[in-house]
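Each remark here refers to the structure printed beneath this line.
Missing here: one protein chain of the complex. Every other protein chain is in place.
Showing chain A:
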Amino acid sequence: MRRLWIALTYAVIVLLLAVPLVKIFSGAWADGWSGFIEGLTGRKRCTRL
């Protein structure tokens, strides 16, 4: 039972907090370092629409 509660806690925190956080980091570098720098300096414009 103890293991089940710990596993559930891990699942909740990882799914609700950690995964979105990782996703935003991976999203920021989706186009590599150059894409990240362009996004940061405002030179990157939407090209996917």
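By our rule, contacts are C-beta pairs under 8 Å (C-beta built on N, C-alpha and C of every residue); 3 or more make two chains touch, one makes a residue touch a chain; residues count from 1.
Simple rule for what comes next: contacts and distances are computed from a predicted model.
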"Molybdenum transport system permease", "Fe-S oxidoreductase", "L-aspartate oxidase" or "Energy-coupling factor transporter ATP-binding protein EcfA2" - which is the UniProt name of the missing chain: "Molybdenum transport system permease"
For chain A, the residues touching the chain missing from this view: 2, 5-6, 8-10, 12-13, 16-21, 23-24, 27
